[in-house]
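Before any comments, here is the structure.
All protein chains but one are shown in place.
Letters A and B name the chains as they come in the text, with residue numbers starting at 1 for each one.
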Amino acid sequence: MRFVDEYRDQAKATALAARIAELCQPGQHYKLMEVCGGHTHTIYKHGLEHYLPKTIELVHGPGCPVCVIPMGRVDDAISIAQQPGATLTCFGDMLRVPGGKGSFLDAKAAGADVRVVYSPMDALKVAMDEPDRKVVFVAIGFETTAPSTALTLLRARDKHVTNFAVFCNHVTIIPPLKAILDAPDVDIDGFIGPGHVSAIIGCRPYETVARDYGKPLVVSGFEPLDVLQSVYMIMRQLAEGRCEVENQYSRVVPWEANPKAVAAIEATMELRPHFEWRGLGSIPWSALRLKAAFAAFDAEELYEVPGVRVADPRACQCGQVLRGQLKPWECRVFGKACTPEKPIGTCMVSSEGACAAFYNFGRLTRLAIATAGRS
Amino acid sequence: MTIKQRRARDELAAPEVVTMSHGSGGKATHTLVESVFVEAFSNPVLAPLNDGAVFRVGDRELAFTTDSFVVSPIFFPGGCLGDLAVNGTVNDLAACGAQPLAMSAGFIMEEGFPLAHLRRVVDAMAAAARQAGVAIVTGDTKVVERGKGDGCYVNTSGIGLVDSRATGLSAGSAVAGDRVLVSGPIGDHGTAVLLARGELGITADLTSDTAPLNGLVAVMIDAAGAGVHVLRDATRGGVATVLNEVAAASQVGVVLEEKALPVRSEVAGVCELLGIDPLYVACEGRMVAVVAAECADAVLASMRAHPLGAQSAVIGNIESEPQGLVLENTGFGGSRVVDMLVGDPLPRIC
Partner (left out) sequence: MCLGIPGQITEMGVGSAEQALVAVGGASRRVNIALIADEGLSPGDWVLIHVGFALARLDEAEARSTLEMLASMEATYADELDAMARSGTSRPQEG
């Protein structure tokens, strides 16, 4: 398929790998954080670690909007789903995320009306087609997805829909990045920046990473060659003593933010003073909620939710994985008590969570099965 | 009870109800089957858990299978509940190396289900049975109150005589060196049904691949006899699930080549949009075969010469390592594990 296959050419990958290796200083170890779960997925699925020298370590960051949802918020959504006449709509990613008392799928099995949708507009359509149901859409995602929720809210208002609400869990990318950079003993040398968030916010917001924290950041696409080229660009910056924000994904990402997307978000949402992030604790001004003018569509206004802060199970080390301090296989419950079929934490449930990605794609590389049919 | 079964039962103990995951054909289904049904019914004929049960009657082997059909919507591009009900059982028998001798059909209908729809389903079953060369010789009818059944559910059971050249067909019969074949493009049925539900707003020119494969299997056995080690009808859970069953039962590694997998561009497009992997999407007219290396060319040729196998392909190999796992060599030179899913493949945004 076009705009996909061309970025999967193995010969170019080999050339990139050679150039990357040349840029490594002997005796030096490099730690690069890829923020976005989509990059984690690409790295494992295509075995990109094979193409990198062992002195470059890729570390996973908190850019998985499903992984960072605290269990208490899942419980809140389930309590809404259990109200009479309520229909909970959500993306497929959310269906098996464990809350304190089970997942949306468990709630469905117990009788709640839970439906998977592809788009927030599809959730609005359910509300318009079924006026006797109270439809609530569980909105998740970074700035990539927030404009779509915003446009859906604007349309709901224009069409005077009275049975549609949004349970808003949108989060923003810069605060958690700063939280990681502000942590003591941060030893990350450079960042592979999220590509699709940047399609909305542009590259400018990342300037603080280079200017104030002295780390290079390259905004990256999601095909294997994109990620390898981004690693190459970071390594070149390090070798040349530069520290900048660069845009590898220039076919999609602009330097400035998308004005219509920003306007839609600003018309419908505002930043919350605090929001609990799984594994990162409470981060100020890091998440969005609906503005007062849209209270009629705000599930948190329309429903009483428990709002209980549920502590992660003691065995769970998702927080450390999300901060890049632990690799999935270093978590004490990885693959034992915590597996895709019985996940303890969100890193294992979300398809782009570091643990799920590693479990599904990367396990074998650790066992060094190098000759498994590779031509 | 083995440790594995006990752990599986304990895992099941936490949710105390059946969930949709249990119906998807993946890990949750397997756990349910092993820890509830197998534990209670335990017997050597059931134990191999192949598509059908095979047991000796005199000097022949008889294959016996059952399947239930709960598809929604009942009518979809390429067929309906009736086609699935006949072809599904014919194909399970074919996977045992058996031509179908006779079938039963049991109906559970919901009060209010239009008789016109029932006639369409039954006419489709009659036509499918004629195409497969089998008679439906016995049946049953039940009606449940409105709200207690999704229109119409069908169960079919079938018996057949196993071709004496094909004894030993089992998920546990794969050996290192074998080649893995599939009889056509994967994921057509699941994608067609998903689109037919109309909830995702996606259109594509796609029809279900439902078809009786007993004729195709006959030419494969003609070509290679006992060189065909495994035959599996890839249904819910797709090709990935079937190959995981083979890897586990035979304790071998299954290594697929991503570039060799036949996938229609319509299916590929839908799967890209939804973030689903075609390896896990249901088929209803595709046979997965594991054959000895020296027979692979002959079997492939015989499949391609058959109208239902024109797009057959070799998609991978059996290796001795890694035992019990399915790997895919991606086009990019990496390699990933193709694990069994817990439940249905879900659309994702991340």
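Convention: a contact is a pair of C-beta atoms (placed from the backbone, for glycine too) under 8 Å apart; a residue touches a chain by one contact, two chains touch by 3 or more.
Quick caveat, the model's predicted, so the values are computed rather than measured.
Peer 1: For the chain that is not shown, enumerate the shown chains it touches in the whole assembly.
Peer 2: Hidden chain contacts in the full assembly come out as A, B.
Peer 1: Looking at B:Leu49, B:Val143, B:Val175 or B:Ile202, which makes contact with the chain not pictured?
Peer 2: Among B:Leu49, B:Val143, B:Val175 or B:Ile202, only B:Ile202 touches the chain that is not shown.
Peer 1: Among A:Ile43, A:Leu88 or A:Leu225, choose the residue that contacts the chain missing from this document, as touch is defined above.
Peer 2: Considering the complete complex, A:Leu225 is the one touching the chain left out.
Peer 1: Considering the whole complex, which of A:Lys12, A:Lys31, A:Lys178 or A:Lys291 touches the chain not shown?
Peer 2: Reading the full complex, the residue touching the unseen chain is A:Lys12.
Peer 1: Return the single residue from A:Phe142, A:Phe164 or A:Tyr206 that touches the missing chain.
Peer 2: A:Phe142
Peer 1: Would you mind spotting which of A:Asp122, A:Glu244, A:Glu270 or A:Asp312 touches the chain that isn't drawn?
Peer 2: Counting the whole complex, the residue in contact with the absent chain is A:Asp122.
Peer 1: Please give every residue of chain B in contact with the chain that is not shown.
Peer 2: Residue positions of chain B that touch the missing chain: 200-206, 264-270, 272-273, 275, 348-350.
Peer 1: Applying the definition given at the start, please give the residues of chain A touching the unseen chain.
Peer 2: Those residues of chain A that touch the unshown chain are 1-4, 6-7, 9, 11-12, 14-19, 21, 24, 36-39, 41, 52-56, 63-65, 91, 118-122, 141-142, 144-145, 147-148, 151, 194-197, 199-200, 222, 225, 229, 248, 250-254, 258, 260-261, 264, 352.
Rule of thumb we're sticking to: only the chains that are shown with their structure count from here on.
Peer 1: Which part of chain B faces chain A closely enough to touch in the complex?
Peer 2: Chain B reaches chain A through residues 11, 14-15, 17-21, 27-28, 31, 199-202, 253, 255, 257, 268-269, 272-275, 316-317, 319, 321-322, 325, 327, 329-337, 339, 342-343, 346-350.
Peer 1: Where on chain A does chain B make contact in their complex?
Peer 2: 1, 8, 10, 13, 37-38, 44-48, 50, 64-66, 91-93, 95-96, 102, 105-106, 108-110, 115-119, 122, 140-141, 145, 224, 340-342, 350-352, 359-365, 367, 369, 372-375
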